[in-house]
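One protein chain omitted, others in place.
So that you can tell them apart, the chains are marked A and B in the order they are listed, and the count of residues begins at 1 in each.
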Amino acid sequence: METMTYSTQDIWTWWLAAYLYFGGLGAATLSITFLTDMYCRANPRLVLWGAISGVGMLALSSLVLFGHLLHHVAVIYVINPMVLFQEPQAWIAWGTQFILWMMVWGTLYAVPYMRESPAFLRLPLLGTLLQTRFAIWLSGCCQKRRRIVGWLATINGIGTAVYTGLVIQSFPAVALWHNPGVPLLFTVSAFSTAFAYLLIVLYLGKPSEHHELLTRRYELFDLILIATELVILFSFFNYTLSGSESGYRSAQLLWHDMGWLVGFMGLGLIVPFLLNLKGVVKGWSTSIPTIAASVLVLIGGYLLRHYFMYTGVYAYPW
Amino acid sequence: MTRYAMVIDLNTCVGCNACMAACAMENQTPVWKNKWRTYVHDKEIGMAEQVRRRFFPRLCNHCSNPPCMTVCPTGATYQRADGIVMIDPERCMGCRACAMACPYDARYEVSYHDIKEGRAFYGEEELQRDSPGMDKCSFCAHRVDKGLKPACVETCVGSARLFGDLDDPNDPVAQVVASGAAQPLMAYLGTRPNVYYINDMKRRG
Partner (left out) sequence: MTWKFPDFSRRTFLKITGTGVAGLTMLKSIDVLSKTGSPRAKAGAGGPSEEITYSICNFCSSLCNIRVTTRTENDIKRIIKLDGNPNSTLNRGKICARGQSGLRQTYDTDRFKTPLIRVEGSKRGEAKFRPASWEEAYAYIAKRNKEANIQPWEWTMVGGWTSCVFYMNWAVPFALTNGIPNIIASPMQHCVTTGHLGTDSVTGNFNIHDEVLPDFDNAKYILFVANNASIGAVSTCRMVRFAAGRKNGAKVVALDSRQSETAAKADEWIATRPGTDLDFCLAMLKTMLDEKLYDADFLRQHSNMPFLSYRDAEGQWQLALDAKGQPRVVQERSSEIRALPAYTNDNGLDAQGRPCYPALHTPAGLTLDGHRVMTVLEAQLEEIRACTPEWAENSTGIPAATILRIAREFGSSRPSIIDPGWHGARYGNMMMLRRVQAMIQALTGGIDKPGGWIMSGELHRKQAEVIKAKAEGTAGGPPLTTLAGMPFAKLVIDVFSKGSNFGHGKPGWAWAFAAQERKAGRPWVMLPVLADTGLKESVEGTLNYQGEPYATRAILINAANPVRHYYPDSRWKEILAHKNVALVVAIDVLPSDTTMYADVILPNSTYLERGEPNVYGNGVNHDLTLVTRYPAIAPLYDTREMPDILLKITNILSGKDDAFMDTIEKLTGMNAASVREKMAKKIKDGVKSPFSAACREVAFDMAAKEAGITAPQLDAAFRQKGVYLVESKDRLLERAAMPRKLPMPTDSGRVEFYSGLFDGLRKMGGTAPNFSVLATHIPAECRPGATSILADDEFYFTYGKAPTVSYASTNSNNPVLAAINQFKKDIYTTAWIHPARASYLGIVDGDPIRITNSLTGQAADGHAHVTRLIHREAMFLYSCFGAENPALTRSVGVGTATSKLIPYSVEPVVAGFRSQEFTVRIKKITQKKGATT
């Protein structure tokens, strides 16, 4: 009885791709810096960089989402934490809470470090704030329970990264999205882009402590993550080729698109993989290839989400 | 219990679009941007001499397992005990996740601008909603609650749209669904739709 119409959507476009991208990137950046700080080497400058840019990215991502809403007042229903009990099945509810609390814990984790940074204390408004009794008390608390705060932040961060995949996985009509590979892919990508971002920060911002060690480790992690991403994408490729018309049409769109093939797969994954591989195996004499690889990974991260949103195919039975 | 459902008989739908117009007037859809709660497609199907023109009405399926509701973070999308899937316009923040989740393209946006247009078009006093958000077919719950049929069913000049209660064994709609003569769309997605179609393919073309 059914005739089919195949259609992509124009509901969640690049705005939402940006939301998912900055959400994942920000969350992973925070998690990585805090984990590094907690378990690798204490690294106040890195924490400050990571926390500020991570919170910034999350805020940006939230703003993008907020701006995209049709009815801004009603956002109150998802900001209220009770939403987790009322709508526990809705990933956006979780995601919103993850992001909100990530920003809270992330900031708290950074407060003691800010208080130690002369640069921060010199800042006009923030500097004064950091000198208040309350800030001093708060900073002390956080200092004392640094690991708890750090883990709360990290859990929310990982949650956020996973969420960016889960949310589009919950759209059952589109085979490209509606599969367990998506949260995995988006999480891996979030962390890979975060490592790339932090590598750039390390090279250009030079938070000098343990520079060598961190860059080498980050390069290695990023390499592994990129490799993992390639594997996941390879399985996606196979998955979409048969099984459902929706998936097959997505595959046709993706694998015929130069932006995806050259832009994302080529420049966003394979080239940085090779650059990093050489860096890890043999090392580079300058930081430029690593920085270049990282920039490519960052761009690739956005492209991944962009193309994913863009090529999700709905198969309508009319 | 009551479980509302619609059966669409493709054998007598003539593609007149009366349902679209009726629904638009009843439910104040944003006609200025060509968005409707129900659409009637006009398709050419079949091979060679068997070519056929098929009119295909569609609307929200009021799924028993509605993915649009699952993803809704505000609780704006909810299901009534009689199965009608509703949106509370005041509660909906317009994230459009439900529209992404719906496999049947049943939902559209109402923006601040549309509310403004709506005031001018349907009249300040009569406009039924004053907050933006998502919208879709409500099975005309407000009419059904008064014992009336949905607007599109009421006016269907081909009597192609039938509305009834699946839990009532005496209801013709329940009977035709139970007989298997009417089938839902893309049931394999697990949405458990409650709009059923009687096929028109038995005929010679």
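In this section, contacts are C-beta pairs under 8 Å (C-beta built on N, C-alpha and C of every residue); 3 or more make two chains touch, one makes a residue touch a chain.
This one's a predicted model, so the numbers in the text were calculated from it and none came from an experiment.
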Hidden partner chain, touching residue among B:Met69, B:Ile115 or B:Leu189: B:Met69
Among B:Val7, B:Cys60, B:Ile87 or B:Val195, the residue in touch with the chain that has been omitted: B:Ile87
Touch criterion as defined above, residue of A:Gly67, A:Pro88 or A:Pro180 at the omitted chain: A:Pro88
Among B:Ile8, B:Ala22 or B:Val195, residue touching the chain not depicted: B:Ala22
Residues belonging to chain B that touch the chain removed from view: 9, 11-12, 14-18, 20-22, 24-28, 31-32, 34, 36, 39, 42, 44, 51-55, 64-66, 69-70, 75, 79, 86-91, 121-123, 125-126, 128-129, 131, 138, 141-142, 145, 151, 154-160, 203-205
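Here, only the chains that are shown with their structure count from here on.
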Chain centre separation (chain A, chain B; CA means) in Å: 38
For the chain A and chain B complex, residues of the former touching the latter: 1-3, 7, 9, 11-12, 65, 68-75, 77-78, 83, 86-87, 89-93, 96, 167-168, 170-173, 314-318
Residue ranges of chain B touching chain A (in the complex, touch as defined): 10, 41, 43, 45, 54, 56, 58, 67, 70-76, 90-97, 99-105, 109-112, 131-134, 183, 185-186, 189-191, 197, 199, 201
